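Heads up: the structure comes next, in structure tokens.
Apart from one protein chain that is not included, each protein chain of the complex appears where it belongs.
Right after this comes subunit A.
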Amino acid sequence: MKILVCVTSVPDTTTKITFTDNNTKLNKAGVTFITGPYDDYALARAVELKEQAGGTVTVLNVGGADAEPVIRKCLAIGADDAVRVNAEPTDAYFVAEQIAAVAKDASYDLILMGRESIDYNGGQVHGIVAEMLGLPSISPVMVLNIDGDTAKITREIEGGKEEIEAKLPLVLGCQEPIAEWKIPNMRGIMTARTKPLKVVEPVANDQLTAVNHYELPAPRGAVKMIPADEAEKLIQLLHTEAKVI
């Protein structure tokens, strides 16, 4: 089985987000970048499928050279090789276009990625890639098993889940609990250094969107504490003061 896993490089989930350059750029100072948490699940399942049935796992990132530590970590976890499209991601369509350009002639059985990135939260890239490649797309996938050329999938829906079957090839947006996150071991880290990481230039595209500037949320006011032995007061306040019940 030939699997492509598309990963993002995003600020660690504990990062306090701030901006620089008159609120036009993310302040990367002191920020640790990690593989998108949902992408981590996609990669872990891809490596499991390879271990079960053979094949290859290629990791793809659209990003600058500063994303390479994240890509090397994916190689250490078990991917065989990697491609970096040498471009800063601008929006979902741009990223999808780069992924589709890499994938279009490569006949992947599965193209996996997280259900969404944790920076822009759009959850759109997998669907646009699938549309561009003329493939079915399913998201968010919680369970993925392969039986011959058929994928047996559990997808989360609002308030429940669906059991789905579909023929390969497919593009899937993944989330927990599709696999246990994998942590690279020392052998993996050593071998990752010699695995191929190909850098390709982006395909040309029209810029469909642009972020003019960013903004931080206004801080909340001070908390109003209510003694536990007067807990009923809370309900009165929610009813008469906050007017939410």
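The criterion applied here is as follows: contacts are C-beta pairs under 8 Å (C-beta built on N, C-alpha and C of every residue); 3 or more make two chains touch, one makes a residue touch a chain; residues count from 1.
Definition applied: contacts and distances are computed from a predicted model.
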Taking the list "Electron transfer flavoprotein subunit alpha/FixB family protein", "protein-glutamate methylesterase", "Putative iron-regulated protein" or "Acyl carrier protein", the UniProt entry for the undisplayed chain gives the protein name "Electron transfer flavoprotein subunit alpha/FixB family protein"
In the whole complex, of A:Ala87, A:Ala166 or A:Ile189, the residue touching the missing chain would be A:Ala166
Contacting the left-out chain: of A:Val59, A:Ala96 or A:Leu197, that is A:Ala96
It is residues of subunit A that touch the chain not shown, namely 11, 13-14, 16-17, 19, 37-38, 91-93, 96, 118-132, 134, 136-140, 142, 156-167, 175-177, 206-217, 220-221, 223-228, 231-232, 234-239, 242, 244-245
